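Heads up, one of the protein chains got dropped from this complex, but the rest are sitting where they should.
Chain nomenclature is as follows: A, B and C, assigned in order of appearance, with residue numbering initiated at 1 for each chain independently.
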Amino acid sequence: MTDTEPYAIELKGISKAFGPVQANKDISLHVRKGAIHGIVGENGAGKSTLMSILYGFYKADAGEILINGQPTPIPDSQAAIRAGIGMVHQHFKLVENFTVVENVILGAEDGALLQPSITKARRILKELSDEYELHVDPDSVIEEISVGHQQRVEILKQLYRHADILILDEPTGVLTPAEADHLFRILNGLKEQGKTIILITHKLREIMEVTDTVSVMRRGEMTATVQTADTSPEELAELMVGRKVLLRVDKAPANPGEVVLDIKDLRANDDQKVERLKGISLQIRAGEILGIAGVAGNGQSELLEVLGGMIAATGGSIAVNGEQIDLTGTSSDGQSRRARGIAHVPEDRQREGLIMPFMAWENMGFGYHHDPKYQKNRLFMDNAALKQDTAEKMERFDVRPPNPFLEAKNFSGGNQQKIVVAREIERNPDLLLIGQPTRGVDIGAIEFIHKQIIALRDEGKAILLVSVELDEIMSLSDRIAVMFDGHIMGERLPSETDEGELGLLMAGVTKGAA
Amino acid sequence: MDKMPRWADVALIPFINLLLALVVSGLVVLYIGESPLEAMAIMVRGSVGSAYGWGYTLYYATNFIFTGLAVAVAFHARMFNIGGEGQAALGGLGVAVVCLSIPWPHWSLALIGAIVGAAAFGAAWAAIPAYLQAKRGSHIVITTIMFNFIASALLVYLLVNVFRVPGSMAPETARFAEATHLPNAYDVAPWLGFSRSTPLNVSFVVALLACIGVWLLIWKTRLGYEIRAYGHSQSAAVYAGINPVRIIMISMLISGGLSGMMAINGVMGEAERLVIDPVQGAGFVGIAVALMGRSHPIGVFLAALLFGMLYQGGAELEFEMPAVSREMLLVIQALVILFTGALDNMVRTPVERLFLAMRKGS
Amino acid sequence: MDFATLIQLLDSSIRLATPLLLACLAGLYSERAGIFDIGLEGKILISAFFSASIAFTTGNVWLGLLAGIASSMVFALLHGVASITFRGNQLISGVAINFLAAGMTVVVSDSWFSLGGRTPQLETSGRFQNITLPFAEQLQGVPILGPIYHDLISGHSILVYAAFLIVPLTWWLLYRTRFGLRLRAVGENPAAVDTAGISVVRMRFTAVLICGVLCGIAGAYLSTSLSAGFVREMSAGRGFIALAALIFAKWRPWYALMACLLFGLLDATGSLFQNIRLLGISVPVQFMQALPYILTVVILAGFVGKAIPPRAGGEPYVKER
Partner (left out) sequence: DLGGKFDRSFNEAAFNGAEQWAEETGGSYREIELQSDAQREQAMRRLAEAGANPVVMAGFSQASSLEVVAPDYPDTTFVIIDGVVDAPNVRSVIFSEHEGSYLVGMLAGLASETGTVGFVGGMDIPLISRFGCGYAQGVRAVNPDAVIIQNMTGTTPAAWNDPVRGGELTRAQVAQGADVVFAAAGGTGLGVLQTAEDEGILSIGVDSNQNYLHPGSVLTSMLKRVDVAVYDAFSTPVDEIETGIHIFGLAEDGVGYALDENNADLITEDMIAQVDAARAAIIAGEISVHNYTEDGMCPVE
């Protein structure tokens, strides 16, 4: 490519605010034609927002967009599509109960009648899938195919619309390492065809692997743009957070006591009655952290929910400190679990861990509102005591701002998480269930939360850690169990394994087969 | 941080909504060829201009406090209980049964009995839709509406075939015994100038107590805490071990009970017998009242007072301005629901922007 | 029950099912697009009033029909503005619309006709006449089929035939056209539609307006065909029953037809056999009259299998949380 050739994409001074949140501040960006450009940044840094603006999903408050050198106003997605921009969103935008073809032609139909478009789409899908090894059955229904395939459908959708510029927002978050590699092959294929690609990801490894250039975003601002060849993961991490980060947690070796949690052949269904746990057996001892690795949607969530009393089990048994706990019926709920000394930091703080419109102090009692120390008498709650308690805990976990009367929705993601963690850890439970402890949390807060978890372990408590972030699993766990399709594929010691092996297990490939 | 100060949310916005509703209603009055201002004057004079007016205003307000609280409690659990009409009718049945079947020695005892009867029947009528919602996910809005129709059919059947006084043609029960008659404002405070026949009676006090009770329930008890939590986020409630079925049932039972208690005012306090349609749409007014009152007892009380004025004022209006028919009330009521309920954002968003701008400015 | 009575019963069922069917299909369009509408009742009522009064004043039933449709569309628009533009609560908006219709019809009719909330009786020209299908007379003699054709199939007003034709039309529109695909999509996942470059708002408004048109026809049928004029509260809960039928039909056109016919049959039975005796005990007439409502609850209770509404139904589409 020559320097005279105009940039495929050029953003000038883009700004966007959501009410009080300044998601993007005066952002500029250049991407050459036929390049793969990476964008990294913490959660909430403003990556998705920026891309959504480029795709016309949100309207920028200020700024200008140039496509192939031409100033191109993009008021809506229609305009973006016309400008040859296609986007694969962080959360897929597919109609679950439609077939693949229906999803592909939606919005790109040729006429008022469907039939012609469908036949045409079938033909083109065939061609595309041969060209880029994007194989999916055109007539299968979305909700019945794997996430990986759903993502292919998203990509096909864009290609079907002749997109020359392809934006992928955290495409690998839901993929196994193998699937991710396949994706990158596809991306390189597209690059060969002269298409321009923007890749948003948290995983520096991927950036180093596939991108030509990379930009770093922080707190809504574009802090740097560099040639991938000239940089290193450490440098990128520092650019992201603004200070040196130790990507590893330092912790003393565990000295496990006797068994606290003993799970035998546990089975459970999700609300669609699909079996998600197909016979799980695990043990966790006092003073150790068992990390569950796995691609999202392989049963980890259900495992936490059964243990936390949120859903009933269909078979198997769970013993805590040697006592069986019942897994079905009315006496099996969050309350009964808490009574057994089980604390639970749920995977989704906004939908489960917190009541967004409740104030911090109300949330601090959430789940423990029957606790005698929060009761004035048999009839009324002792709100004063709860507020007092909350103030102290916010102090100790330096939640910012430390204001018990602020509504949960007005705390940042990381601080919301701190409130939940504070609530659960301060119960000083025998067993802590903790899911995605640092999802949507900035690295500062991550360090803090990790320290708390280790501290609890060192007090001789048992901890079950579920995370999709392999690094987190590797750095925190004393033992690692890998889940795939409702089964435990195997247990490893962090010291004796690596991401490659775990990746294979996560993909359901056992050593023998590999 | 919040988008705007609390007072704006609880006072300013409802006020603007109400204003809009009244303006549009005024246009309707104008259309049918009467002067809105005059109409307004008549309504105000007729409702709060005399002891006579106050008697009826507060009497209607009492009904609306009960039904408004009922809707409000359900709202806190994200239940939309449109069944107030039927539940109150059944409440009336409860009152009638209690008053007719037991020879009460004194009204105070009768009142307690009637409260129990009314609440029990009302709650029972709410129980079935609640159960269907909780267990089978049947849409409570539609089921409660259906139960309104069923209730009226049931009531008619009973009034025609069971309770009707032999010989009389009107489908209504016999008058309740003298002993069960609740003292009205005249008996309690004659010096206030209420006429002997004023309908305002001690049920008003019961309504005020109900307000306080609901306030304590929702904001001071564990149950209230769980109801609100469930209302805001069902997934979180499950995480916390709050049993959805239990919350749905309890909140709907309380709601139905409150609706039912409306009957002690209308059936026991005023008509002193059960007639067809003892509710007169008060169940529906409750929706508007709860919406305007932001589901808070104090708000409900004020909104109920407002609608009491509307109803009494409306009766006068109908009398003074034959061109204006009673359904004008229905129109106003509908507009209030529309503006405070459905079109809330139309007012809220600009107001929020305003406050945001002011904050940025300062 | 002899053959003649049976025909009579079915005939009456068809008449009574027609408004339900129209309303049910109306709801189908709206809810398939993700806008719940318990305001069907109100739209039927307002249209019943306007079509009757315009038909009376102009003496032309077609003008009446247009007026009815127009009024119903205005209310539909109101619902749209509330629930689409301002993202209000769709249930509350529906409730408000029902009250508004109940009040407006009486207030306005009083000031126009001062007939205590009723319109004057419509003369022949102001009503839809029952049309006799070709050969109905000739074939009447033929045993069984004759009466079925003559008494049951023939001799309804044009609106009845229109309603029954709209069923296949709707099916075709929904499953065979671009419009249908987008309509279903916007009710399932508006974000997908939006990112595909289609305006969610426009799709939803279109659906809501179609809903208005169909409710309008339903109302006109009530006041200018089934009867000869408007009386207060004439919709009598049909809007809600139509909703139940819609759920019963799991938002599918052909099933909607079946469901509505069932409810029509119930209604007819209720008024024709007032004092029927079952196993010796006579069923009270009130029970017969409450039967449709009771059955509605039974159906909603899911004793007919779980009905999954359109996934995005009831929630306003919000890009920026």
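Just so we're on the same page, a contact is a pair of C-beta atoms (placed from the backbone, for glycine too) under 8 Å apart; a residue touches a chain by one contact, two chains touch by 3 or more.
This structure is a prediction, so every number in the text was calculated from the model and none was measured.
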Left-out chain, listing which of the shown chains it touches: B, C
Among B:I276, B:I298 or B:M358, the residue in touch with the chain that has been omitted: B:I276
Among C:S154, C:N189 or C:Q289, the residue in touch with the chain that has been omitted: C:Q289
Of C:G117, C:G239 or C:P310, the residue in touch with the unshown chain: C:G117
Candidate in contact with the missing chain, chosen from B:E34, B:E85, B:E226 or B:E318: B:E318
Listed residues C:I84, C:M104 or C:M234, member touching the removed chain: C:M234
Absent chain, residues of chain C that touch it: 4-5, 8, 11-12, 15-16, 114-118, 121, 130, 222, 226-229, 231-234, 236, 268, 271-272, 274, 285-286, 289
Residues belonging to chain B that touch the chain removed from view: 52, 56, 152-153, 156-157, 160, 168-172, 175, 196-197, 199, 266, 270-273, 275-278, 280, 315, 318-319, 322, 325-326
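Heads up, the rule we're going with is that only the chains that are shown with their structure count from here on.
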Of chain A, residues touching chain C in the complex: 18, 55, 57-58, 76-78, 80-81, 87, 89, 93-98, 102-103, 105-109, 111-115, 117, 157
In the complex with chain B, residue positions of chain C that touch it: 38, 78, 81-83, 86-93, 95-100, 102-108, 110-111, 117, 232, 237, 240, 243-244, 247, 284, 286-287, 289-290, 293-294, 296-297, 300-302, 306
Touching residues (chain side chain B, partner chain A) in the complex: 1-3, 216, 220-222, 225-226, 228-229, 232-233, 235-236, 238-243, 356
